[in-house]
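Below is one structure, written out as structure tokens; the observations come after it.
All protein chains of the complex are present and in place, except for one that has been dropped.
So that you can tell them apart, the chains are marked A and B in the order they are listed, and the count of residues begins at 1 in each.
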Amino acid sequence: MAIEAKEVQAIAHLARIQVDDAAVEGYARDLSGILDFVEQMGAVDTAGVDPMAHPFDATQRLRPDEVTEPNRRDHYQAGAPAVEAGLYLVPRVVE
Amino acid sequence: MHQNTVAEIAAALRAGEVSSRELTEQLLARIEQLDPQINSLITITAEQARNAADAADARLRSGDGGPLTGVPLIHKDIFCTDGVRTTCGSRMLEPFQAPYDATVVQRMAGAGAVMLGKANMDEFAMGSSNESSYFGPVRNPWDLDAVPGGSSGGSAAAVAARLAPAATGTDTGGSIRQPAALSGICGLKPTYGRVSRYGMVAFASSLDQAGPFARTAEDLAILLGAMAGVDGRDSTSVDHVVPDYCEGLNRSIRGLRVGVPAEFFGEGLDTDVRSRVEAALKTLEGEGAELVEINLPNMELALPAYYVIAPAEASSNLARFDGVRYGHRCSEPQSLEDLYKRSRAEGFGDEVKRRILIGTYALSAGYYDAYYRKAQQVRRLVADDFRKALEKVDVLAGPTSPTPAFDIGERADDPVSMYLSDIYTLGVNLAGLPGLSVPAGFSRGRPVGLQLIGGYFDEARLLNVAHKYQQVTDWHKQVPEGFE
Partner (left out) sequence: MKWETVIGLEIHAQLSTRTKIFSGAPTAYGAEPNTQACPVDLGLPGVLPVLNREAVRMAVKFGLAVGGQVTSRSSFARKNYFYPDLPKGYQISQYDEPIVEGGHLDIDLEDGSTKRIGITRAHLEEDAGKSLHEDFHGMTGVDLNRAGTPLMEIVSEPDLRSPQEAAAYMRKLHALVRYLEICDGNMQEGSFRCDANVSVRPVGQTEFGTRAELKNLNSFRFVERALEYEVERQIDLLESGGEVVQETRLYDVDRGVTRSMRTKEEANDYRYFPDPDLLPVEVDEALIADVRETLPELPDEKRRRFEQEYGLPAYDAGVLTATREMADYFEQAVSESGGFAKRTANLLMSELLAYLNKDGLEITECPVTPQMLGTLVARVEDETLSSRGAKDVFEAMWAGEGDPDTVIESKGLKQVTDTSAIEALVDEALANNPQQLEQYRAGKEKLFGFFVGQVMKASGGKANPQQVNELLKKKLGSSS
């Protein structure tokens, strides 16, 4: 299945990755190539096969409701690109 | 002592024949001298290593040492280390210092192991050649023109070059076993859930598993014993008793049923690799194992299923790298969207972007059923094949990778040909089974690996078979030229 340049831009937008026009064709070709071999899956009939999300059929182990994480804000924010008054800063969000 | 194994080093340390500090200094010097040739390390942690070695020596003197106390090792730079940067091979995390240790790092440190540095890797573990690292490709100590395999290429190359007796890695589709094979050492991918994933930068969460590299199966057994076990911070880690993996290493393999999947010997398998692996199987037969031909009918579909599931999970796992709380941020973002798009475009390399885009596409409206859901159904078929096969035999054996190490740059322009190098390994990740690669010879001077696959939590058996094989072969004792 061939992916068009327009589709590449739509996917890149969903993934929030800037793709320059010059690179679009390359991605379109690569992605089309990957999809081509991925489509081999179509050859097998999977009707009625239960999708497998985890390697085995285990269930969730639960955690007691106890506070284990103290405030370590300074430590966690040490490498943050932009912080003020304990807040992470981002370009203004227009609601 | 750089040619010695973990077991030998540990014995020497406990006997007081050498101190951890001496050993650490030797290896740091060796790294300084030799690593520029292979680029296996992103960060060298000399100071921390010296401190840890001194602490280990104190423990050893007080008689409080365990099997890893004072033993130097290298962590793949995917494991978070408090106070030491964790780059994951990416510009995105070039300056990133995690405020915590990964459970694997914590356990190894707790056992007294000494971290010498952090190993180069394919960016975010996406690759089979270690060429996608932002910090440059790793070279194969056996042939500096060749790749070491990937994604844990730095870990494998460092151990092959005798820069450390052991290293950690992660394996999502073959990223421990394939570089172990291509670099001529041993690597073990444990059962999914055997080792905690906490603090390991996630690539594909339902496939990722951490494991050890070393030159012998015995060393893998020691290392796995220290890494394995349930972890309260990873609810997918399994609460299953951790056996003494060293205990059964010498058990006879007489009567062991070794399944040889026909699908592992089909089209695309290099003839040298085939003959080396067949010779290795003969050796196992010579030790009393019984070879049984077996089929994994859906094996061919493992690759396409993997290349939907892994990128899909990755597209979501890597969404957190958005330039807001840590990591790369583009300069002077004009808007929120600009911040996201440019930070991510600049921070991620091509292969990572490709996989994020493929994964995003596979999960998007209208395609989910055809790709993601279909891949999960195929995953079950592949897993069922393994399950059925392992009802008939004790282990499966075959090549780890279809070819020996290829040249740097050889497959860089063709993602699909690169993906083919994991064709024998990634089905094991889809099923969640343990797999091990052990050196089985050479092809034109480049190593070949034998892959052993076992049932869930049957690592001890894989280690036993590999150990018995290493008792009667000496591939693992050969040293790459220039790294004696």
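Convention: a residue touches a chain if its C-beta (ideal position, glycine included) is under 8 Å from a C-beta of that chain, and two chains touch if they have at least 3 such contacts.
Remember, it's a predicted structure, so these values are computed and weren't measured experimentally.
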| item | value |
| --- | --- |
| Identified contact with the non-displayed chain, of B:198, B:386 or B:424 | B:198 |
| Touching the absent chain when the full complex is considered, from B:306, B:326 or B:456 | B:326 |
| Option from B:232, B:288, B:409 or B:482 whose C-beta touches the chain left out | B:232 |
| Touching the absent chain when the full complex is considered, from A:23, A:44 or A:82 | A:82 |
| Contacts of subunit B with the absent chain, listed as residue ranges | 79-80, 86, 88, 93, 96, 98-100, 102, 197-202, 204-206, 232-236, 312-313, 315-316, 318-322, 324-326, 336, 340, 360, 363-365, 368, 372 |
| Residues of subunit A (touch criterion as defined above) contacting the omitted chain | 14, 16, 53-54, 58-69, 71-73, 76-77, 82, 84-93, 95 |
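By definition in this document, only the chains that are shown with their structure count from here on.
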| item | value |
| --- | --- |
| Inter-centroid spacing, subunit B versus subunit A (mean Cα positions, whole Å) | 23 |
| Subunit A contact footprint on subunit B (complex, rising order) | 95-97, 99, 192-193, 206-207, 232, 235-236, 238-239, 298, 300-301, 303-305, 307-308, 315, 319, 322-327, 329, 333-342, 344-345, 348, 353-354, 356-358, 360-362, 364, 371, 373-381, 383, 415-416, 419, 430-432, 456 |
| In the complex, subunit A residues that touch subunit B | 3, 7-8, 11-19, 27, 30-31, 33-35, 37-44, 46, 49-56, 58, 60-63, 72, 75-82, 88, 90-93 |
